[in-house]
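Here the structure is laid out as structure tokens; the discussion comes afterwards.
A protein chain is absent from this complex, but the other protein chains hold their places.
Which chain is which? They are A and B, in the order written, and residues in each are numbered from 1.
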Amino acid sequence: MPIRLLAAAAPIALLLSGPVAAAPDPADWQAVLDEARGQTVYWYAWGGDERTNGYIDWAADSIDERFNIDLVHVKLGDTAEAVSRVLAEKQAGNDDQGNVDLIWINGENFATMKANGLLFGPWSEALPHYPLTDPENSPAVRFDWTIPVDGLESPWSSSQVVFYYDTALVDDHPRSMPELLDWVQANPGDFSYPRVPNFLGNAFITQALLELGEDTDQFYAPVEDADFDAATAPLWDFLDALHPHLWRSGRAFPANNSEVRQLMGDGEISIGLSFSTTEASGAIANFELPESVRSYVHEGGMIGNMSFLAIPYNAQHKAGAMVTANYLLSPEAQAKKHDPVVWGSNTVLSLDRLDEADRARFQDIDLGIATLPPEELGKVRGQPHPSWVDALEAAWQSRYVGN
Amino acid sequence: MNHRHHLELRHIRITLDDHCLVELDARVGPGEVLTVMGPSGSGKSTLLAFLAGFLSEAFDATGRVLLDGQDITPFPPEKRGMGLLFQDPLLFPHLSVAGNLRFGLPPASPDKAERVEQALAQIGLESFGDRDPDTLSGGQKARVALMRLLLSNPCAVLLDEPFSKLDTHLRHEMRQLVFDRLHDAGLPTLLVTHDHDDARDAGGQVIELS
Partner (left out) sequence: MMLRLAPVLIVTLLVGPILAGLVMAVLPAFGYLPVLGGTEFGLAPWRELFAQPGLARSVIVSFATGLVTTGVSLTVVLLFLAGMAGSRLDRWIRRLVSPLLSIPHAAAAFGLAFLIAPSGLLARLVSPGLTGWERPPDLLIVQDPWGLSLMAGMVIKEIPFLLLMSLAALPQLDPQRRVAMARSLGYRPTIAWMKTVAPALYPLIRLPVYAVIAYTSSVVDVALILGPTLPPVLSISVIEWFNDPDLERRYLASAGAILQLGVTAGALLTWWCLEKLTARLMACWIERGGRQRGERSLRLAGKGLILASTLTAFVGLGGLALNSVSGFWQFPAALPEGFTSIHWMRALPALAGPVTSTLTIAIGATFIALVLVLAALENEQRTGRQASKALWLLYLPLIVPQIAFLFGLVVIMESLGAGPRQWVVIFGHLLFVLPYVFLSLSEVYRRFDPRWSRLALSLGASRNGSFWRVRLPMLLAPILTAMAVGLAVSIGQYLPTQLLGAGRITTVTTEAVALASGGNRRVIGVWALVQATLPLFGFILAVGLPRLLWSNRRGMRGAP
């Protein structure tokens, strides 16, 4: 009898124990706006790039002015730090007072948070600006590295891998992975890619896998369904041949995108790569690269993906986070972001869905001297299933680390 | 300054690990000097530490110290009314000369500035109040230290070889000054030294420690 009494009392006690705020419902947008007013939103986003940080500062000012929300950029060295933080909070039983309100996220981190129930939602498909991404016709908005988004994150930025090279040092750039191998063999020490598991390093070996593999469909299903060794054999042959001719003979790799850029700036390598199509132009403007640098892509397309904004399940300011995500999806904010002078990160909006005035915002942008025009970027190859990337990371490490 | 104080050391015995260092039984009247002599290591400093209240816990001490008939043995150092003069004048280096004298005055004394001025005049150091003590000569420092001691209104005084570091020609003069002052103030004094001249100038009874 006492046990049953306790059981009945528990939910009541929960109700009494404090105002467990009902999660805001984006369908009633006015209510969300009202609730968001005066909130402080902690946005955990990678902080390693000054132009990105500058853009986020600009966005924070606009959001404060328009919605009376105080947006704070928590600068991360690695997005996984935010995932760790939410996990530590869940571990400690902090289910409604979380520190993280909004995360800049995609791929593996998203897959992890989704699989472990660390995300709030669905919410993103109800955002007023969401239809501008033309979700019916753009699968990139609905699938994050083949994982269904399911309304758990809002699209923010679109990126595609491009190579860049110094025209003063390279006469004719390669147009495919085999050509790259030939070129590197002829110019030893003049190319490198970031060390796996950095996301750009992962992108390079994934690009090679997609270019060299025969049946590419298998890469978009979980790796368990395929014969990993057979499917990746061409990749390892390629890398084994490539590594001895890389910068530092493949005994060291740059840590990330920025280090690649710095090696280019110092003249240590003459071909680099980036996840941003405007990287080279921006870096020239920032005195980091010589003016003779230009971009190029491989025939058959380059790998690309989209990055998103997600809200953790225990976020304290969900309404403010939604309003922020919606504003960042607006034509005004997206066009500002697209401008290489500001940041130069591609928009996720579908220009066809915009009205004349908004479309003009994008068409008027000068993309910079080293940026390829949209028509020359070629087709975008989708990211394989995250399980492939995990498996590739592990295999790469056991082949090339500590030897 | 004409209080008549007397100091009584009753059956003092200090031991370290069951080894007896000092054994003493003595009375010092107002203005008298008791000289304790002995080579280094004979327990002179231990005796002083015991009387002043700084004896380390490693020592065992029995006996009582009576000041004006009151047993001060259980009192902490600052409540004993025992003034100290060391080998070095130990003028506080962060205070001015006047600041050093003021340090000696009890907090409730009236007309502090005036009394400091008077005190400086008494030792022939008028207008030295604002000086950095480190700029004084050895003899001047010793005089300031003595005056600081007197201003603190002690009921008895302990002297720890206070003349040993002075130049020979100053030593006699300082002894005279110190003993006269202490005598005038009617303070019972215990002098610890290994210098026979000190004992002679002091003029009181002498106890030799071995």
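One rule holds in what follows: contacts are C-beta pairs under 8 Å (C-beta built on N, C-alpha and C of every residue); 3 or more make two chains touch, one makes a residue touch a chain.
Keep in mind that this is a model prediction, so the values were computed, not measured.
The hidden chain, counted over the whole complex, makes contact with A, B. Touch with the chain omitted from the figure is made, among A:82, A:239 or A:303, by A:82. Across the entire complex, the residue among A:25, A:134, A:179 or A:268 in touch with the chain not shown is A:268. Seen across the whole complex, the unshown chain contacts chain B at 52-54, 56-57, 76-78, 80, 82-84, 86, 88, 90-94, 103-104, 106, 132-135, 148-149, 152-154, 158. Where chain A meets the missing chain, the touching residues are 42, 44, 46-50, 53-54, 57, 72, 74-85, 87-94, 97, 99-100, 107-109, 111-112, 116, 188-189, 195, 247-249, 251-253, 255-259, 261-263, 265-268, 286-290, 390, 397-398, 400-403.
The rule we apply is simple: only the chains that are shown with their structure count from here on.
Chain A and chain B, compared by their mean Cα positions, are separated by 81 Å.
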